[in-house]
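And now, chain A:
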Amino acid sequence: MPNNDQKNLLDVKNLKTHFFLNNGQILRAVDGISFSLKKGECLGIVGESGSGKSVTSRSILNCVESPGKIVDGEILYEGRNLLTMSEKELRKIRGSDISLIFQNPTTALDPLQKIGDQFFETLKAHSSYNNTVIKEKVLETIKSLGFEKPEVIYESYPCDFSPGYIQRIMIALAILCKPKIVIADEPTTTLGVTIQSQILSMLDRLRTELGTSIIMITHDFGVIAQVSTKVMVMYGGQCMEYGPKKDLFLEPKHPYTIGLIRSVPLIEARTIKKLYTIPGSPPEMINLPSGCVFASRCEYVGKKCLTEKPPLKKLNEERYCSCHYPVEFNTRDEIII
Partner candidate 1 sequence: MEQSLLKIQELKKYFPIRKGLFKKQIGIAKVVDDISFNIGKGEVVGLIGESGAGKSILLQTIALLRQPTEGKVVFNGQDLADCSKKELKKIRKQMQLIPQDHQNSLHPRMTIREILKEPLKIHGIGSKDEKERKARELLELVELESNYLNRFPHQLSGGQKQRVAIARALALRPELILCDEPVSALDVSIQAQILNLFMDLQKQFGLSYLFVAQDLAVLRQISYHILVLYLGKFIEIGLDGIIYENPLHPYTKTFLDASPSIKKNIYEGERIPITWGDVPTPLDPPAGCAFHPRCNQAIEICQKVEPKLEKVNEKHFVACHRVNE
Partner candidate 2 sequence: MKNMRTTIGSFIVLVFCLSLVLSSVVWAAPKGELKIGIAQDLVGNWDPTQHTVVTMLQVEPTYFDFLVKVNIDGDLEPMLATSWENIDPLTWEFKIRESVKFHNGSLLTSADVKSAIEYASSAKNPSSAWLPGEIKGKIVDDYTIRLITDKPAASLLYSLSMIPITNKEWVNNPEKFAETPNGTGPFKFVKFERDTLHLEANMDYWQGPPNLEKVQFQYIIDPSARLYLVKTGQIQIAGRLLSEQIPIIESDPNVVLEKNPIVEQMWLWFKCKKSPFKDNPTLRRAFAYAIDRAGITKYIMYEQAKESNSLLVPGVFGYAPASNMPSYNVEKAKELLAQAGYPNGQGLPPLKLMVAVGAWPKCKEYGEYIVENLQDIGIPIELFTVEIGRLGAICFDEEPEDYDLQITGWNPTGLEPDLFLRALFYSKPGRLSNIDVPEIDQTLDKELNILDLAKREQVIQNETIPTIVDYMPGLPLFQTVELKAVRQEVKGFKLLPSTVYDLHGVYLAD
């Protein structure tokens, strides 16, 4: 388990969130996730659809949709466990200490309300300033992110701007109350490449200049490569591999990470040849196999993989991998042709 020295801003220990379906079955969306986040760090959580990355983000703020419930684990934010907090206390944290950015900008804002009012009500919920001061602070935050005419933005409606522009406004909204952690749940999936780079560079500046730590959730390896400092690869609701970005990309240990990296199309590829693909399809979340959850699709599968669930082994100071037979792989010769 990662060391728990006080410096960690957020410490998640053995988080389990299960969905209790009305036909009796239990869907283990998140089955024992642990990670930690320091100030100014960006943790990239990458995984395919159905791997439980979104549910993790919702669990941190303890607003999982029904019938999902957090069944086990601790979420320590500055030493306080978010799961045991009362709804009132939790509401103080949400939005002011930890804020969330959604995936689809077109539906992230209330269509009938002015953008300024939506900022206003957020700040009002978390501070006791009087109205004029709140308005000034809102305009100031908007200006700080490089928007030219904050007054115009304040008075206009979400439908007046393009999706890319709205997503940047959402970032301003997220940092309105100076949060320590910003969780971005696939912020750029619906946007084009050039707009994506604007969003990512803005998030990156937040981290470097303001020191807010970021949790970036995505299925796109490129985004992870550009933004994150630490990476956690998720599959079937469990953490496959966890470590600093550079080490993980250069020497991936877990067969699933290796498979993913190799199947990413390279912009530098010279000739047209078939891509490496991971055989099979994503796992059944209802009744996960007993052994390693990736066993059925793994090239390096061994005896133990089928019977015993691999523990999260600590390879060195910051590297963890849950595989019985970690693989020695060097992406350098694979990528640089």
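Selection rule, in plain terms: all candidates are chains of the complex that A comes from, given by their letters.
Just so it is clear, a contact is a pair of C-beta atoms (placed from the backbone, for glycine too) under 8 Å apart; a residue touches a chain by one contact, two chains touch by 3 or more; residues count from 1.
Only a predicted model underlies this, so the values are computations on that prediction, with no experimental measurement involved.
Trainee: Consider chain A on its own, then decide which of 1 or 2 touches it in this complex.
Mentor: By the stated definition of touch, the match is candidate 1.
Trainee: Considering only the defined contacts, which chain A positions touch candidate 1 in the complex?
Mentor: It comes out as residues 48-49, 162, 164-165, 189, 191-198, 200-201, 204, 219-223, 225-227, 245-246, 249-250, 259-261, 263-270, 272, 274-278, 281-282, 331-332, 335-336.
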